[in-house]
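Below is one structure, written out as structure tokens; the observations come after it.
So, subunit A:
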Amino acid sequence: MLNKNEEKNLHNNQPETAPKNQSSFYFFPFLITFIVMFGIWMLLSGKFDPFHLSLGFISCAIVAFLSSDLLFPSPILKGKLTVFLRWLCYLPWLTIELYKANIHLVYLSLHPRMMDLIDPRIIKFKSTLDSELGLVTFANSITLTPGTITVNVSSDGDFKVHAIDKACADSLPGEMEIKIAKVFRKV
Partner candidate 1 sequence: MKIIGLIITIITGAFLVYAAIDFPAWSDPNSPASTYLSPYFIENSMKDTSVPNYVTSLLADYRGFDTMFETTVIFTAGLVCFILLRISGGKEPETSHYRHVLTGVTVTLKKGHKIPESEDFERIDDLWTPPDLIIKTSCRLMIPFIQLFGLYVIAHGHSSPGGGFQGGVILGASIILLAISHDLRTALEKMREKVVAILCPIGVSIYAGTGTLCLLLGVNFLDYSALASVLHVDPIAARSHGIFMVEIGVGIAVMTTMIWIYNNISSAGKYNQGL
Partner candidate 2 sequence: MFWQIDLAILTLVVVTAVASIMVKDLLGAAILFGAYSFLMCLLWSIMGAVDVAFTEASVGAGVSSVFFVAAVFRTSRRTKD
Partner candidate 3 sequence: METITSIKPLLAVLVSLLVTPMLVSSRNPNVREGWTFVAAIIKLAIVASMVPAILQGTEIVYTVAEVFPGVAIKFKVDAFGMLFALVSSSLWIVTTIYSIGYMRGLNEHSQTRYFCFFAIALSATVGVAFSANLFTLYLFYEMLSFATYPLVAHHQDREARSSGRKYLLYIVGASIGLVLPAMMICYNLTGTLEFSKQGIFTGTEPNATMLVLLLMLVLGFAKAGIMPFHSWLPAAMVAPTPVSALLHAVAVVKVGAFSVLRVLTGVFGIDLLARLNLGTVICYIAAFTVITASLIALSQDGLKRRLAFSTIGQLSYIVLGVALLSPKGMIGGMTHIAMHAFGKITLFFCAGAIFVATGKKNISEMVGIGRRMPITMVAFFIGSLSVIGLPPTGGFFSKWYLVQGTIQADQWPMLVVLLSSSLLNAAYFFPIVYKAFFCTPEEAMFENRIEEAPIWCVVPLVVTAAGSIALFFYPTLFLKLAELATR
Partner candidate 4 sequence: MSQQYPAILVIVPLLSAFAISIAGWVNKRLCFPIIVTALSVVVYASIGLLLTVLEKGVVIYHLGGWPPPVGIAYYVDHLNGLVLVVVASVALLNVIAAKKSIEQEFPDKAAPFYTLYILMVTGLLGIVVTGDAFNLYVLLEIAALTGYGLLAMGEERAQLSSLNYLYMGTIGACFYLLGVGYLYIVTGSLNMMDIARLLPPLYQSKAVLAAFIICMVGVWLKMAFFPLHSWLPNAYTHATSAASSLIAPLVTKVMVYVMIRLILTIFTPEFAFATMALNNVVVWLAVIAIVMGAILALAERNLKKMLTFIIVAEVGYMVGGAWLGNRAGMTGAILHIVNDALMTLCVFLVVGNIVYKVKGYAFEDLQGLFRKMPFTMGAFVVGAMSIIGVPPTCGFFSKWYLILGALQAGHYGFVAALIFSSLVSVVLFFRIFEICYYEPFSDHHGHDHPPEPMDEAPLLMVVPLLIVAVILILVGLYTGDIVNHIIKFAIPEGLV
């Protein structure tokens, strides 16, 4: 099915942490998943009588048992919480960026001579980020912000981005990458 060259290329781009060894069971990921899930449960349920709480307990246990390895592919949890907190702090900035980007896009969309303004192109660059989550956050942020959409990311950090015009293309990787790198830097 695949073009030969492309196949090789794609194969080399593989992330290394494909979920494997499903059978192995780790306690701490389980516990943390359970706690997170229980929090969400309370939010969803809104009923705090013993019956529903015990149901929640059982449900969360089931989910944690089934899927804790999806949430935490590796059993090492050191620093995850810090990363998560930093990630939360990153969100407001992203929202503002999103807002700004959208104003630009609205302008483009509603402009009568839109065809002259845009100049789509695909650009490539290499990111310095190394963690998987960091890359994904970055990719999604790119998608959400100014006139750019991530086309492809490899686990090495090669980005292929579709940009709507030259200005947008030039702004990459820019400030965003730095911010994300801060979030995901090693503790």
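Simple rule for what comes next: a residue touches a chain if its C-beta (ideal position, glycine included) is under 8 Å from a C-beta of that chain, and two chains touch if they have at least 3 such contacts; residues count from 1.
The set was built so that all candidates are chains of the complex that A comes from, given by their letters.
Predicted, not measured: the structure shown is a model, and the values here were computed from it.
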Candidate number, among 1, 2, 3 or 4, whose chain touches subunit A in this complex: 1
List of subunit A residues in touch with candidate 1 within their complex: 1-2, 8, 10-16, 18-20, 22, 33, 37, 40-41, 44-45, 47, 52, 55-56, 59-60, 62-64, 66-68, 70-71, 73, 132-133, 135-136, 139-140, 150, 152-155
